[in-house]
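For chain A:
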Amino acid sequence: MVQGRIVIDSERCKGCELCTSICPQNVIRISSAFNKGYQPAELVDPLGACTGCAVCAIICPDTAITVYRQVRPRTAGLHAV
Partner candidate 1 sequence: MITQLPEQLVYQRPRSLSDVSTHYCPGCTHGIAHRLIAEVLDELGIRERTIGIAPVGCAVFAYNYFDCDFAVAAHGRAPAMATGLKRVLPDKIVFTYQGDGDLAAIGLAEILHAAARSEHISVIFINNAIYGMTGGQMAPTSLADMKTTSSPTGRDVHLAGYPIKVCELLAQIDGAAYVARRSLHNPTEIRRAKKAIRQVFVNQVDGVGFSLVELLSSCPTNWDMPPVEALRWIEEEMLPVYPLGEFKNAIR
Partner candidate 2 sequence: MARQLLKGNEAIAEAAIRVGLDAYFGYPITPQTELLEYMARRMPELGRVFVQAESEVAAINMVYGAACAGKRAMTSSSSPGISLMQEGLSYIAGSEVPAVIVDVMRGGPGLGNIAPSQSDYFQMVKMAGHGDFRPIVLAPATVQEAIDLTVLAFDLAEQYRTIVTLLLDGNLGQLMEPAELPPMRSPRRYSPEWALSGAGDRPKRLISSLQLQPEALETANQHIQAKIATIAAREVRASDYMLDDADLVVIGFGSAGRIAQSAVKTARQQGISAGLLRPLTLFPFPEWRISQLAGQARAFLVVEMNAGQMFDDVRLAVAGHMPVRFYGRTGGMVPLPDEILEAIVRLDRELVHIDSMKGDRQ
């Protein structure tokens, strides 16, 4: 399993819920806190389920999401498992 991580900029997020609805791992949820009238999205991923697939960042209209992914280095002659 590829390990991913997202960082949501709460100053940009408008809580539109496109990312929460699209996340295949269901690790994004809307915060109960308010920021400038919006309830921003936040990553809640205690089990490390995020794969860094980035569909949340792709669908985010406010470019609020930065995505990281742990990359397994290639070994010669073999593909990463």
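A word on the picks: all candidates are chains of the complex that A comes from, given by their letters.
The rule we apply is simple: contacts are C-beta pairs under 8 Å (C-beta built on N, C-alpha and C of every residue); 3 or more make two chains touch, one makes a residue touch a chain; residues count from 1.
Keep in mind that what you see is a predicted model, and the values were worked out from it rather than measured.
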Direct contact with chain A in this complex, candidates 1 or 2: 1
Complex contacts: residues of chain A adjacent to candidate 1: 3-5, 11-12, 14-18, 21-22, 38, 52, 54-55, 57-63, 65-73
